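First the structure, which I've put down as structure tokens, then a few questions once you've had a look.
Excluded from the complex is one protein chain; the other protein chains are retained at their positions.
Per-chain numbering from 1; labels A, B and C assigned in written order.
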Amino acid sequence: MKDEILERAADEEMQVHTDLALEARESCKEEGIPGVKIEESVHGASQVKVTWVEVLDEQGEAAIGKPCGSYITLEAEQMAVHDEGCHREISEALAEYLRKLLGGFGSPRSVLVVGLGNQEVTSDSLGPQVLNNLRITRHLEKEAENVRCVSGIVPGVMAQTGMETAEIIRGIAAETRPEALLVVDALAARSVSRLGTTIQLSNTGISPGSGVGNHRHSLTRESLGIPVIAIGVPTVVAAAAIVYDTVDALAELLEAAGSGNAAEAVDGMSLPERYQMVRELIEPRFGPMYVTPGNIDERVKLLSYIISEGINQVLA
Amino acid sequence: MKDEILERAADEEMQVHTDLALEARESCKEEGIPGVKIEESVHGASQVKVTWVEVLDEQGEAAIGKPCGSYITLEAEQMAVHDEGCHREISEALAEYLRKLLGGFGSPRSVLVVGLGNQEVTSDSLGPQVLNNLRITRHLEKEAENVRCVSGIVPGVMAQTGMETAEIIRGIAAETRPEALLVVDALAARSVSRLGTTIQLSNTGISPGSGVGNHRHSLTRESLGIPVIAIGVPTVVAAAAIVYDTVDALAELLEAAGSGNAAEAVDGMSLPERYQMVRELIEPRFGPMYVTPGNIDERVKLLSYIISEGINQVLA
Amino acid sequence: MKDEILERAADEEMQVHTDLALEARESCKEEGIPGVKIEESVHGASQVKVTWVEVLDEQGEAAIGKPCGSYITLEAEQMAVHDEGCHREISEALAEYLRKLLGGFGSPRSVLVVGLGNQEVTSDSLGPQVLNNLRITRHLEKEAENVRCVSGIVPGVMAQTGMETAEIIRGIAAETRPEALLVVDALAARSVSRLGTTIQLSNTGISPGSGVGNHRHSLTRESLGIPVIAIGVPTVVAAAAIVYDTVDALAELLEAAGSGNAAEAVDGMSLPERYQMVRELIEPRFGPMYVTPGNIDERVKLLSYIISEGINQVLA
Partner (left out) sequence: MKDEILERAADEEMQVHTDLALEARESCKEEGIPGVKIEESVHGASQVKVTWVEVLDEQGEAAIGKPCGSYITLEAEQMAVHDEGCHREISEALAEYLRKLLGGFGSPRSVLVVGLGNQEVTSDSLGPQVLNNLRITRHLEKEAENVRCVSGIVPGVMAQTGMETAEIIRGIAAETRPEALLVVDALAARSVSRLGTTIQLSNTGISPGSGVGNHRHSLTRESLGIPVIAIGVPTVVAAAAIVYDTVDALAELLEAAGSGNAAEAVDGMSLPERYQMVRELIEPRFGPMYVTPGNIDERVKLLSYIISEGINQVLA
């Protein structure tokens, strides 16, 4: 029955949204999802927990709600605290997996790095901040043939530009002809515990509705003609998701306390139905609301250093 | 019984926090709170709704959870949209009431304006942004005797300075001897509908735990020796408050649906008990979480212009 | 002989650079330059001094060192001081002339506004700051047919992007198809007295070597296929220019003091030779140096408001 609900949810685009394949996977609780291969490991001295989710076919796509491809998640509580040694190791882990994904596309020589998001909104400023610390090399004269050529752009969000991010990037890519795109973005997670402690790499590009901000329309190999690798960090949770979790926990509590009827009433709803109910309750007129920790500025700053350092190791 | 609960809540500091006296008043649903005088009016062409809450005595303090003094709230949906004409009228309304509050202190000639909050966090950057557009005059040579003398400071938050904001302001005030303090700050509201559409003026200073950020310790006449007027705008709602509201609405829904037991179970809890339960459910390890609208950058920018313009009209 | 020198200078691109047609004109001291039409007027209550320089043909291009087209300069000392009433009038003057230039291109309905320059360098941040206050409308649903559709972009500078600004803009324009481009940029002037007190409008686009930053390659009707209007404000003077002026003044002083030989020695050099000598003296290893006033942040902020307000009046 769970499967049915999930399939329906995927069809109806009504499921609880998460940008993390890891979390999408978790919502399918049983072991062994058909069409999805999962490998977990621990990386080096930094004890970064690595989960490699490979969506293999349409069945996997339906189960996870993400297109076919690789999704690598690095998790470490230490991303959120000042610890330079540890950050260096996380950067190295990131560099290693970024190199693998680029290798899968023939190690493209020229890469356009895109810092998605709104630099005026702290929780959405990860992309622009990473670009700030990137070594840009495309404009420098290069003799050596095997050196990579890195360009970068912070396109802004639609309220600032009046244009879809995808329009801007398509235009720039058509004109400057990079061999690959590397997109850095702030994501929305389902769980508060992932905020600022998780990095996701993927090789499937960015699709409608992803990210915190308003950068609809795809940035994918199909739409651009070049491979698109995405690096994302969850910095917000949709308010609806938090409420939903709490209601869920509340239902369990009530059940434990013997108030069976209500728990059943809530339990009887499908996952999408519940989420929709919660959204209708809290977002009547104000559009989407986001939940973010109080020290989001420090977390985004730390993570932008870790990520730009990782990218610099691979590309510069 | 409601009164009992509210009194207990006030004692136990466990009530649902709001920085707005208006909302504190609303939670006492019955008409006529002893020790509190309330006047509502509509201001001029801009149709700003003005609510003047006067907390008169200890009984009023207990009911509202705010110290004795004046709390003036200006409400207008148009604060959140681009409409220059309308913004000018709101600035004028603000100027009018600010002038009244200053008048109550003998229209002090020299004023130190403090922009509280963290300029690195969009929702907490209202104070610093207002200071950015203020006309500072203290350092200019003045012949005319009746001109006001305005100084300003953005003290930062404790994570940036290691010092309590109150320590910094006390030190600067002792050295530069302004006759009054005007504090601008981002506030936490209870209701999402107030975010970016409400301005509160008060003449009671700022007390522990107020505001979004971490500026504990009082900025009051008692602690500083000079009157303190505060201008605040709600820019966040505590995540717990949103969940709480939803749970409340959910309980009503369940009740309507006949799932009596659960509704009763929730209903049987006191307000503070419910809020505490919700907090424990969503803030296990991560400290306070805040809910903020997606376009918070535009709202804070618009409001900072409205407020700095209002202050400039009175002080410059 | 002066003419000879100037023609040679134009050929050799060695003349003292200025982005202002007004100043280029001034360096031709005699009245009546063939191929150039000049009209001076004073605009409205604000007493803005307006100089309309029309470069008519190749002879004019050679004399002024600027391509054929219109160059309108608005000058007012009050741009540099806080005076809101006055700024509104300057915005209106700007709007009036911007409307004229757009009218010359058939009043295009959709305009892409480009904020050139580096927002990290105060004196080069005029373009990005203007974009910050612009009303962007392209993404809003519009029923009315006669409403303009405004998009905007801050492309960054080559050190940040690795790409020529012209590449970025060409790509975006090809993809989003605006009917005209409006480019806002900080300029280099010859004279310190013009810093922050002059606005130049032109309808000839932007050509190599213009501006403070590094945005080479043309943004012109030829290169983009759509008309390009530029709004610029001088915010720096090349250090070499200031030295050059001083050396010039020094030579005059020496001459007056009877130290004939040296004065003659300097006098014997052509203008370009002198400038080149000065550049070689002060820029041996460090690349171009710029001179900027201490309060450049306030001047750029005031001017960005004036300009965005003027553009909003015309386009929004």
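Just so we're on the same page, a contact is a pair of C-beta atoms (placed from the backbone, for glycine too) under 8 Å apart; a residue touches a chain by one contact, two chains touch by 3 or more.
What you see is a predicted model, and the numbers here were worked out from it, not measured in a lab.
Q: If I'm reading the header right, one chain is hidden. Which shown chains does it touch across the whole complex?
A: Counting the whole assembly, the omitted chain is in touch with B, C.
Q: Considering the complete complex, identify which of C:62, C:95 or C:291 is in touch with the unshown chain.
A: From the options C:62, C:95 or C:291, the contact with the absent chain belongs to C:291.
Q: Which candidate, B:150, B:291 or B:311, sits in contact with the chain we can't see?
A: Only one of B:150, B:291 or B:311 touches the chain omitted from view, namely B:150.
Q: Hey, which of C:50, C:182, C:195 or C:314 is the one touching the hidden chain?
A: The one listed residue touching the chain not shown is C:195.
Q: Hey, which chain B residues sit against the chain that's not shown?
A: 131, 136-139, 149-156, 158-164, 167-168, 170-176
Q: Residues of chain C in contact with the chain that isn't shown?
A: 118, 120-123, 159, 192-193, 195, 212-214, 239, 242-243, 245-247, 249-250, 253-254, 257, 259-266, 277-278, 281-282, 285-298
Keep this in mind: only the chains that are shown with their structure count from here on.
Q: Please classify the inter-chain touch graph. Allowed labels: line, ring, star, complete, other.
A: line
Q: Report, in degrees rounded to the nearest 5, the angle of the rotation taking chain A onto chain C when the C-alpha atoms are fitted.
A: Rotation angle, to the nearest 5: 180 degrees.
Q: Touching two or more other chains, which residues of chain B qualify?
A: Chain B, residues with two or more chain partners: not present.
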